[in-house]
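Chains shown are a subset, placed as in the full complex.
Chain IDs A, B and C follow the sequence of writing; residue 1 opens each chain.
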Amino acid sequence: MTTTTANTPQTMLSRIIAAGTHQRVLAFASLVVLLIGFSIASPNFMQTSNMIAILQATSVNGVLAVAVTLVIITGGIDLSVGTMMTFCAVITGVVLTYAGMPLLLGVFAAIATGALCGSMSGTFVAKMKIPPFIATLGMMLILKGLSLVISGTRPIYFNDTPGFSLISRGSIIGDIFPAMPIPNGVLILFIVAGVTAYILNRTVLGRYCFALGSNEESVRLSGVNTDRWKIAIYALAGGIVGIAGLLIASRLNSAQPALGLGYELEAIAAVVIGGTSLSGGRGSILGSLIGALIMAVLTNGLRVLSVAQEWQTVVTGAIIILAVYADMMRRKGAS
Amino acid sequence: AQDIYIPLISKGFQHQFWQAVKSGADQAAAEFGVRITFEGPDNETMVDRQIDMLAAALANNPSAIGFAALDSQAAIPLLQQAADAGIPVIAFDSGVESDIPATTATTDNVAAAALAADKMAELIGGAGKVAVVAHDQTSRTGIDRRDGFLNQIEANYPDIEVVSVQYGAGDQLQSTEVAKAILTANPDLVGMFGTNEGSAIGIVNAIREMATEGVTIIGYDSGKAQTDAIREGLMAGAITQNPVGIGYETVKAAVAAMNGEELPAIIDTGFYYYDQSNIDDAEIQAVLYD
Amino acid sequence: MSYLVEMRGIEKRFPGVHALKSVQFNLRPGEVHALMGENGAGKSTLMKIMSGIYARDGGEMFVDGTPVAPDSPRAAQDLGIGIIHQELSLMNDLTAAQNVLIGREPRRSFGRLDEPELNRRAAEIFASLRLAMDPRTKVSTQTIARQQLIEIAKALSYNPRVLIMDEPTAALNDAEIAELFAVIAKLKADGVGIVYISHRMDEIKRIADRVTILRDGAYIDTLDAADTPLSKIIQLMVGREVTQSRATVPDLSQAPVALEVRGLSRGKDVRDVSFSVRKGEILGFAGLMGAGRTEVARIIFGADPRDAGEIRVGGYAVDILTPHAAVQAGIGYLSEDRKHFGLAVDMTVRANIAMANMAQFTSRTGVLDEGAMKRIAVDYISRLGIRTPSDMQAVRLLSGGNQQKVVIAKWLLRDCDVLIFDEPTRGIDVGAKSEIYALLEDLAAQGRAIIVISSELPEVMRLSHRIAVMCEGRLTGILPGGAQTTQEQIMELATRRDSALTVAEDA
């Protein structure tokens, strides 16, 4: 790790990349291979509009993967991210559409709801010593049900809050550089990833993330209040999930209360493809981002190639195994 | 010359119903000499996955698009993009609340479920307790069929009480367990309505495993297990849509729209009630799949 | 007389074990108080009570004359009591500095870490230990000896008034031990009270002021170290005389060669190592920490790949790529790191003893013969004096030395033609050590070839028929065993940093 103190944007970027290479994010090579392969296979793949579609498709899963990375590094797992995202979206819908509050309050509500739910999971895990798998499985079901209850099993539309759909669909970058109409959702993904990577590598919270995943008992014996930190980490992850809730709601211009199941597996898969170990102690945000991109490129590419849907699944499964295998080989070669 | 490419983005893929739609679309594709692809998400909650599919379809510069919206609002920006590019959009199965689609090939699910309610009332003598095993709590088809049935009962059959509505995700096994629990809780049940193939077969399985008698079952859609149950007399009858017709009409309308032809706002592909008496009629056989 | 810490009538019971029976102990400022006893005598347990890890079942404890009951390590730290555990408990994925200062990271605003400051402070602590260690190295890449040093640095960083050292030198070699003793002397001068636990008897004479002896969880006596001969301490510990003898070297010139290694190489760690062992011979391996002895053993055993070299067993070249192949070829290897490589600590004593030898207990249908496993386990428990309530006790719950005995039992049972023991007596008490030496000699007498890697010179000299010495990955010489070889000769070879390979005796 580097020891610079000034924080110019460049050094920040280089730091994140350095932190990434430090964790040997070799999954990157698989991503490049996939991109090249699909470009050769279909002339339609490498269009700007399709690249943006891929990034857009990554945004929600990417943010969820970032959140779940934190929890996985502590040695835990979070199965509730999918339905928690939905729950946050529904709460935002209640605040904005049912209560007619201003946009900013809706944004705040989503993040606060996520943080609250996260801290509940964290409390179950830290204080009640419930295995993370069960604690977050329980939360997953509870939040799934509550989303339906609160929304009355109907989608909540944001038609009365015109600015809302811009959160994900607008393009600040596109306004400045019309040639690069990158949607805000993608920008938000990168900002979230950057900030989280910074927290993970440069702050006490991040340090305890790794420490807890490495040897929780030893951290506790060193007099650290591990319970409190664990709750904080789950809460942070929850807040990030809240952002994912905003992104998906904004993209669909509605809070879809039934959505969410299955997203947790995809997010965890992205994290693991990115080289983070499920046994904790090791991992990187950059890796998870690349993992999420690999999955999005794979799905999009196979669709653009018009591969029959049943074969898409087969090929996706095989390529995921191969990508991780290639990654293991490169890692072995590097060490 | 570039070939004519029409991607169909549906609400599902593996389910028999959607496969029947696909076969209709394939039929039309062969007939009109166009190339189609058919894709749909794993289940009807995955609204954003469907949007991603639509985005990937647009990347291939299609000649026209068929789209069965899970949530019509969510897709509007992409549909607008298609409209701007001069790509005609044909809605199928359920409508898109927008004037972008050139036409909509669909079944009136509310009316179809109301017909199921009428048949149920007729068979149970207009009185007694009935229950519904639905396939989904939030999807358009799930809501329309459930409410179509419930509202018809409420409006016209005061002596029929709907004691339970539960959901089995269209999964046959889960629907079986749901139906068994309903039967356990309501030993005096006289009728059950299943809102799609999986739900209906779940009810049949439950009745079979519990050896319950005196419960009138009305199903929805077709499939071999369901048609067999009707032939055996275990199931009284079922509503069927015309999925093959939906697929066929969608592609046909897409070709027409490309050629600038006028299209009606709605292409109603119709629905039918079938039971032991008419299951082998040619008209019914044409819309059943197994 | 004011004591820094005083404990009276301490009681502790575990399921099936009465670990401490009304034990007393006291510590004065500026003294080194050695706590002695056989494996499982209760030393670690007593110290865990003092440092707030276990709650006592009975008795009282005073710090500076005030009654205290530390209920957590943090509470004990606040009382000025620090501990270096017998078993390593580091965070492997973190760096050395991050480990040492965990919980006390220098921070900037908003919870940001001051990493340069963190590394600087850790570097200072390492420097005060005269430990050459980059604060930024990851702990998992370090050998256990160096990990042990990081643990010591961590404990010292709290500036404790009472420092408990539970077998700090078990993994260290002489040079590092000397450094550690220098640090201890400095701490003593600063008035720190030190509790010192070790099974290396010579150390007691070198640094202890007083000695307290426990046996079977009971308090025996507290003596002045200076006036008490070692033999007396040993006798109080084990309740009998233990004789220390030197190896009698048999004539093995006619015995066939059991294992022959030619030109073994792997990177910088092992460079062109060649030697052979005859049937019935005990070949000792001496050298400083990191000399490459462990690596040689792991390569022979197929646990690590090799760049070059040939291995012959019983005269035939064998291609060993996995430990499984090695065991098939008749080679066994007892690792120096029992916790990571030797034991499945959550499993029972019985299961661990049988682990390398399952075929013996398996019927043709794959069903296990628990009865036979039990008989064998019970037999080894009594032969090695493993202190455990039953053979179904989880190994995790045994004392450190008794865990080591379980690993030894596992390989004794396997009965290979060539047995490599890496630090076999780490953490084992004097009494049991001589039992194990006798067992090794028995095995040799039965015609097994035995390699013993040890960082304790007395042990190497006590056991070896010949002594191979390594330095920086090279085999710098092979000396004859028995009385004619001195420690100085070994040390000379162990520090010979030139590349000329001198063979003191025709190998």
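Of note:
Here, a contact is a pair of C-beta atoms (placed from the backbone, for glycine too) under 8 Å apart; a residue touches a chain by one contact, two chains touch by 3 or more.
As the structure is a prediction and not an experimental result, all values here were calculated from the model.
Stoichiometry of the full complex, written with the labels used here: A x2, B x1, C x1.
Rule of thumb we're sticking to: only the chains that are shown with their structure count from here on.
Chain contacts in this assembly form an open path, with each chain touching only its neighbours along a single line.
Subunit C has its Cα centroid 45 Å from the Cα centroid of subunit A. Computed centre separation for the pair subunit B/subunit C is 71 angstrom, with centres defined by C-alpha atoms. Touching of two or more other chains is recorded for no residue of subunit A.
Residue positions of subunit B in touch with at least two other chains are not found. Touching subunit B in their complex are the following residues of subunit A: 42, 44-45, 47, 49-50, 53, 56-57, 60, 148, 153-155, 157, 159, 169, 248, 251-254, 256-262, 299-300, 303-304, 306, 308-309.
Listed in rising order, the residues of subunit B touching subunit A in the complex are 7, 13, 37-40, 42, 45-48, 51-53, 55-61, 71, 73-74, 76-77, 136-139.
Those residues of subunit C that touch subunit A in the complex are listed here as 53, 72-74, 77, 89-94, 98, 102-103, 105, 107, 110-113, 115-116, 119, 136, 154.
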